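Questions regarding the structure given below will be posed in turn.
Only a single protein chain was left out; the remaining protein chains are all shown in position.
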Amino acid sequence: MTTIDPHEPAADQPPTARGRPAAEPLLPAASTGTRATRVLGIATILAMAWLVAFGLGFSPADRDQRESVRILYVHVPTIWIAYLAFVVTAVSSALYLLGRQRSLGWDRLAGASAEIGVVFVAVTLAVGAMWGRLTWGVFWQWDARLTTTALLFVTYVGYLAVRRLGGSHQQRARRSAVLGLIAVVEIPLVHFSVKLWRSLHQQPTVFDTDGDVDMDGLMLFSLLVGVVAFSLLYVWLVMHRTRAMAMEDLLEDRGLDAALAARRAEAAPAGRDA
Amino acid sequence: MSPWRIARLVAAKDLRIERRSRVVTSQVLPFAGITMVIFAFALDANQRILEQVAPGLVWLATMFSLLVLVQRSFAVETADGALDAMRVAGVDARAIYLGKAIGLGVQLLVLEVLLLAAAVILYGETIRVEGLVLLVTTLISATCGLAAVGTLYGGLAAGFKGRETLLPLLTLPAVAPVLIGATRAVEAALGTAGAVVSDGWPWVGLLIVFAVAFGVGGSLAFGPLIDE
Partner (left out) sequence: MSPGTPPAAPVVALVDVVAVLGAFPALAGASLRVEPGEILLLRGANGAGKTTLLRLCAGLVPVARGSGAVLGFDLATQRAEIRPLVGLLGHQNGLYADLTVGENVRFWGATVGASDEEIRAAMERLDVADRLADVPVRTLSAGQRRRTALAALVARRARLWLLDEPHAGLDAVGRDELDATLRQAAASGATIVIASHELERAGSLATRVADVVAGQVREGRP
């Protein structure tokens, strides 16, 4: 089974022309799965099972929030992983722009990571809404963290929209890389302004509205299990997604080859009349 | 040709076009005014509430008008392929960015002043003397930030179909800090809900940081983003 290396230089890289082998099948590989992803996948399932065991079973209920605190074991890791995903996007965007080669692998990594990051943020917001409803009876609060998360979500949805604007792979890559770096400038600005803003409105409540629950021992451990499990999930998803993107790009290139051949065939019988 | 001179040329060109065509004065400013009026409809013309939220409404109207202004600014360029022509001419992209941002900023500033006047008239706000310096500083620093973001994303969206919907999606989350900071600063300047003038200065600091960050980032990013 052939594997796709996300860092393989894609067919449309400048400046040299690439010789194309004579007859290639239109679909590259059978799947994006490899030994590595299989191992990772199994590890992820095991970690998730571990999380379920500890999160739902072994860890104690919270003094104040009782069973609903267990949602935190999902809610907190997802937002941490989302931040990680966006940092990866920013770093690979920078690596794409700085590299002599302008390897498209970095661009695909940036895009895949952003997609998964957006999904994780959406999960965070949804789960957080559930938790808020259970704990305080409200789906949403305008605290600093939630507000920043919501803005983060929309910002990267915008990034994904720009990725779909079209053009050649290199054009998409350059545009997205620049935007990825701009998004990273936006995030601290948003974070600080929202934090400053909400600090003016500190509500005195029994529960810390920022969602930090006093955790100790087993609860903290369960949280860490959650982080591990979701990190594995993230890596597994990113690997599959980057490979799928590489295949999509390859497909487009093959499509281009086919289109080129068709266009050249147009010209051949057209003759030499001046 | 230094980039500064070219930026001045571009800004002067944009303002001259506006002076001739009067699109902003005859369409965008009335649009902004109308939003201030319909805000009152939505809030049931409750005088107490309007007075309290007036600073927020001013900046809200500014945000929406920003989108329209940016669209207009780049519609002028794409109508006859002028932006392409500038790229072909090898005009320094940073200079184009700066020039268009300045042109946009000037128009934005005029708009904001008029919106403040509308708030005074329609919502019963009063401008107190001790808050005047804060008010002016807020207007200028917020405008710089808004112009920087608007020009950057306007340039990106200008070349593509679906630009009208892409621009708000990119711009509004990015200018959220300006909305937050400028509103708080204006509240402090006007004394809304008992705010004191000194409360506003930290927010001006935030606005300045924002303007610098996007001004620098934008001038670097503009070139790659408008290029094919």
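Observations on the model:
Should a chain be cited, it is by its letter among A and B, assigned in written order, with residues numbered from 1 in that chain.
Just so it is clear, a contact is a pair of C-beta atoms (placed from the backbone, for glycine too) under 8 Å apart; a residue touches a chain by one contact, two chains touch by 3 or more.
These figures come from a predicted structure and were not determined experimentally.
Among B:Val91, B:Leu139, B:Leu152 or B:Ala195, only B:Val91 touches the chain left out of the display.
Checked against the full complex, the candidates B:Ala82, B:Val133 or B:Val216 give a single residue touching the omitted chain, namely B:Ala82.
Where subunit A meets the missing chain, the touching residues are 12, 14-18, 166-168, 170-171, 252, 255-256, 259-260, 263-264, 266-267, 270, 272, 274. The missing chain lies against subunit B, touching residues 1, 6, 9, 13, 16-17, 20-21, 76, 79-82, 84-91, 228.
Here is the rule we use: only the chains that are shown with their structure count from here on.
Here subunit B touches subunit A in the complex through residues 152, 156, 160, 166, 169-170, 172-174, 176-177, 180-181, 184, 202-203, 206, 209-210, 213-214, 217, 221, 224-225, 227-228, going by the rule given at the top.
Residues 151, 154-155, 157-158, 161-162, 165-167, 171, 174-175, 178-179, 181-182, 185-186, 189-190, 192-194, 196-197, 200 of subunit A are the ones touching subunit B in the complex.
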